[in-house]
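Here the complex is missing one protein chain, while the rest keep their positions.
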Amino acid sequence: MNNIHQVKAYFGDTDAAGIVFYPNFYKWMDQATTELVGKNILPTPVLFKEKHILLPLIETFCKYYSPIYFEDVVDIYSEITKITDRTIRVEHVFKREGEIVAKGYEVKAWTKKKEDGIKSESIPDKIKQLIK
Amino acid sequence: MNNIHQVKAYFGDTDAAGIVFYPNFYKWMDQATTELVGKNILPTPVLFKEKHILLPLIETFCKYYSPIYFEDVVDIYSEITKITDRTIRVEHVFKREGEIVAKGYEVKAWTKKKEDGIKSESIPDKIKQLIK
Amino acid sequence: MNNIHQVKAYFGDTDAAGIVFYPNFYKWMDQATTELVGKNILPTPVLFKEKHILLPLIETFCKYYSPIYFEDVVDIYSEITKITDRTIRVEHVFKREGEIVAKGYEVKAWTKKKEDGIKSESIPDKIKQLIK
Partner (left out) sequence: MNNIHQVKAYFGDTDAAGIVFYPNFYKWMDQATTELVGKNILPTPVLFKEKHILLPLIETFCKYYSPIYFEDVVDIYSEITKITDRTIRVEHVFKREGEIVAKGYEVKAWTKKKEDGIKSESIPDKIKQLIK
């Protein structure tokens, strides 16, 4: 299961060093995962509002190979590379004009928002099969 | 009803021009109003989680007199200057070492989050008296 | 001189109230102006890196008519409505499926980044004519 999500770096995404402030790479990974899940599993509004399913982060990582400048257009190649009973791992490769500028991943938990908090749950079988 | 909220501009708050990216002035106004309301009326967790009261924006404005640079420490002087049946107006003055660097305001609605959406409500009398 | 810039609200653009956190409207106005100026006058990298021209804000305003939710797609209609010797005013209308959800404006100064700081300058005649 994979997807390509395109982003454009804007002036406001940079900092005084003239390059993209690094937390924005994670903001973009989060968007890329939203698109990946939305197109292949269920759209976020359905998952969240109807089913009260949330995918909070367990861990995240990013390795930076080259700075991104404002007006750069970057394609994020995202893929679910691992699925366990209660987690998924999404890997992301950032490319600018074909050149890899960063790589990262997110490990997300499958959880349900309940009255008394956010509870981990087993990923439903049909979702697992969809991903595999 | 007023309050002073101090913020420090960090590198990540600036953009490639080397000065604070302007939406951050609004992020800081929002924090300043949270502190003002939290200290003088009710803390946000009580307002929001127990009473389901939200104060969404009707309009916002900011005038910029001087750029803010990273590592600048800025005091935001906030005051509720107007209250109507269903709205409050909060004015903010940004000062760096006594010099005014920006002025802005927020007009916020008193609303309740219900099953079918966010609904405008009259501000309770005891809140009005507290503010006046 | 006008332009339409489309944005999509992501989960990370919202806050605990479930609606877009308002400083993001300004982040989007800034992007919309970048596109407007970039397509009709000069791209930001040329303006900024070659000519050292910056367009910092003098004042900004936004009026909110309806909340924006995650996954909403919004078109921002931007137009330069006023030009003086050293400033331009850009007006923005936010529409979701044709419905106006917000309106705002930015007044920006024409400045040059020099060794000793950011200095206001007269807008060159050919730029003025381009805009008119």
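Note that the chains are named A, B and C in the order they appear, and that numbering of residues resets to 1 at the start of each chain.
Note that a contact is a pair of C-beta atoms (placed from the backbone, for glycine too) under 8 Å apart; a residue touches a chain by one contact, two chains touch by 3 or more.
All of these numbers come straight from a predicted model, not from anything done at the bench.
Participant: Using the touch definition up top, pick the residue from A:Phe11, A:Phe48 or A:Phe94 that touches the left-out chain.
Facilitator: That would be A:Phe48, which touches the missing chain.
Participant: So which of A:Asn3, A:Asn24 or A:Ser78 would be touching the chain we can't see?
Facilitator: Answer from the full complex: A:Asn24 touches the omitted chain.
Participant: Touching the absent chain in the whole complex: find that residue among A:Ala16, A:Val74 or A:Ile88.
Facilitator: Touching the chain that is not displayed is residue A:Ala16.
Participant: When the complex is taken as a whole, what residues of chain C touch the one chain not shown?
Facilitator: Here the touching residues of chain C are 11-19, 21, 23, 70.
Participant: In terms of residues, what is the contact footprint of the unshown chain on chain B?
Facilitator: Chain B touches the chain not shown through residues 10-12, 27, 30-31, 34, 38, 43-45, 48, 69-71.
Participant: Quickly run down the residues of chain A that touch the omitted chain.
Facilitator: Answer for chain A: residues 16-17, 19, 21-24, 26-27, 30, 48, 54, 56-64, 67, 113, 118 touch the chain left out.
In the analysis below, only the chains that are shown with their structure count from here on.
Participant: Centre to centre, using CA atoms, which chain is the farthest one from chain C?
Facilitator: A
Participant: Between chain A and chain C, what distance separates the C-alpha centroids? Give it in angstrom.
Facilitator: Taking the mean C-alpha position of each chain, the two centres sit 28 Å apart.
Participant: Give me the residues of chain A that touch two or more other chains.
Facilitator: Chain A, residues with two or more chain partners: 11-12, 70.
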